[in-house]
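Once you've had a glance at the structure underneath, I'll fire off some questions.
The other protein chains are all here in position, but one chain of the complex has been omitted.
Think of it as A, B and C in the order they're written, each chain with its own count starting at 1.
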Amino acid sequence: MTNAEPAPEPPRRGFRTGRLEAFSDGVFAIAITLLVLDIAVSEVAGKHLLRSVIDLWPSYLAYVTSFSTIGAAWLGHNAITEYLERTDAAFIRLNLLLLLFAAFLPFPTRLFADYIRDDNAERVAATFYGICLLLTSTLLLVLWRYAVWAHLVRPDADDEEVGLLTQRLTPGLGGYLVLIAAGLFVPVVAVVGYLAIAIYYIIPFRRLSAGFFPRRRRPPGRDA
Amino acid sequence: MTNAEPAPEPPRRGFRTGRLEAFSDGVFAIAITLLVLDIAVSEVAGKHLLRSVIDLWPSYLAYVTSFSTIGAAWLGHNAITEYLERTDAAFIRLNLLLLLFAAFLPFPTRLFADYIRDDNAERVAATFYGICLLLTSTLLLVLWRYAVWAHLVRPDADDEEVGLLTQRLTPGLGGYLVLIAAGLFVPVVAVVGYLAIAIYYIIPFRRLSAGFFPRRRRPPGRDA
Amino acid sequence: MTNAEPAPEPPRRGFRTGRLEAFSDGVFAIAITLLVLDIAVSEVAGKHLLRSVIDLWPSYLAYVTSFSTIGAAWLGHNAITEYLERTDAAFIRLNLLLLLFAAFLPFPTRLFADYIRDDNAERVAATFYGICLLLTSTLLLVLWRYAVWAHLVRPDADDEEVGLLTQRLTPGLGGYLVLIAAGLFVPVVAVVGYLAIAIYYIIPFRRLSAGFFPRRRRPPGRDA
Partner (left out) sequence: MTNAEPAPEPPRRGFRTGRLEAFSDGVFAIAITLLVLDIAVSEVAGKHLLRSVIDLWPSYLAYVTSFSTIGAAWLGHNAITEYLERTDAAFIRLNLLLLLFAAFLPFPTRLFADYIRDDNAERVAATFYGICLLLTSTLLLVLWRYAVWAHLVRPDADDEEVGLLTQRLTPGLGGYLVLIAAGLFVPVVAVVGYLAIAIYYIIPFRRLSAGFFPRRRRPPGRDA
């Protein structure tokens, strides 16, 4: 800080990352918290409240699944912005599109919880739910791929780490496709599968977690 | 930081910009996320859930339109505060007024989605929706015009860029007026038009995006 | 910053102000945005939607009144934290109590909007509304008085400014008491009065605005 080197890191990261992160954090946090509003026992529960509360298990399953999926998307979003040196106009728009789908998730969640015990409707509800989860995950991958393609990633980011994050964000998409198909026959199984994908994204396996949580922020060599 | 030059940029920007931005980001993020609460299939959907989900297209159209409009307002708000050196008391109050209208948008959105298939009511709903969108956009322009008029803009901001942002925020207003009139006859077309205006604000055309996302933050010459 | 004087300003302010402000901003922003959820036309509006939308004026009045009151509380909260050098444990608890009342406001707001046209109920609704607004404003003043009493205010804060903010936060309380009494006879007038108090808090009169938005943050003499 003595000479011509005025702490270049922060300004370089792009001047808008701060508010983009704040706004995205807000939308993720609100969407994840609104999920609870859709859990309700029917008006006439009265005497058999215990049974009513237990019978709500599809609501709990849907709550945990959507909470985990939005939580995983937030973790992924974190990992992505962590690697960014700056953002550009297209990135900010793609990010809005991602948020549009993430903020929409409470609706298919409620639909699934409401119709899971209805023989015909449950297939529709589970499939619709899966498609919405797939779109959210796809846009997260698109956001990351765009960031890499448009050279928004910090130059000091390890190629291996960048590759790991790409690998990490990809396989879930195939999983969703398989489960959406399965959901046409066994809807509950599909939703348990959606939950498994979310947990797969969330659980930090050793190497994978490195991709999600890069340890270094400063250029290599400065750590030593 | 050795001599008389104590990093003057941040303190100059006005000490309250931080919380004003945080509060505004919060309101925009919540308003945009609450939109989903108004999407619901009728209680008796049951057997024909697929049809019910498809029949909700006005809700989806309204969701995307309002999401895009609030998203565009947030982008515009970002662009405005980015140019500010400081805020003043009147700016903060105008900002509250803008948030009052932005936070109100979920109501006309729901109204439009609910009444779009009702021959008489749809005109009222589409017109009311358009007026609310127009008021939100107008206040965003007023906020910016006030900031320029009251010399709140950073002195190093390029005159051309300032003019570009003004140009960028203005034409939508005429568009809304035309579409509100059109909405009295063809409500759905009007709403598609509202969506088009929001997308016009969001999509970064080359030169325009410069107005929305000024690249420089430091005084000219320091980049070289 | 040359010697042993490591930028003492920020650490001194109390290490928790950041999250206290972020959490408070969040609660204010959410409470202010939830207000819109309580505006709804009755299910059977159908043909006469225009009339239904116009007949909702009590909802709009209540929305604007509560929005302005919460907005004013946020401005006052901003002014208070701006003067703080640090927070202490009791301040943080008082702040939670203030948020408890502020976050409660959507309920009396809805009550007023729902019952304003019911001859008996409107008195109850307007009085209850007024009491909740009074409690919120009182706690804001208590918070500020406590901060002054416990010497949490920055030592460089002008005594006159501190006095001005106290003056600024006080008179509304008397106004609420008068209006709550008036509300027993003319409920709508009382609510218009509540709105007037909120606007009085918000509108920046010349000297008063100085109390609300202190210009200096650094010790006197450093500006010269």
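In the analysis below, a residue touches a chain if its C-beta (ideal position, glycine included) is under 8 Å from a C-beta of that chain, and two chains touch if they have at least 3 such contacts.
Everything quoted here is computed from the prediction, not taken from an experiment.
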| item | value |
| --- | --- |
| Hidden partner chain, residues of subunit A it touches | 1-2, 21-22, 25-26, 28-30, 32-37, 39-41, 45-47, 49-50, 53, 63-64, 67-68, 71, 74-75, 78, 82, 202-204, 209, 212-213, 217-218 |
| Absent chain, residues of subunit C that touch it | 1, 6, 11, 15-16, 19, 22-23, 26-27, 30-31, 34, 37, 88-90, 92-93, 96, 99-100, 103-107, 110-111, 115, 118, 120-121, 124-125, 128 |
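The rule is simple: only the chains that are shown with their structure count from here on.
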| item | value |
| --- | --- |
| Chain contact topology (line, ring, star, complete or other) | line |
| Homomeric contact subunit B-subunit C: same or different residue positions, threshold half | different |
| Mean-CA-position distance for subunit C and subunit A (Å) | 35 |
| Residues within subunit C bordering two or more other chains | 30 |
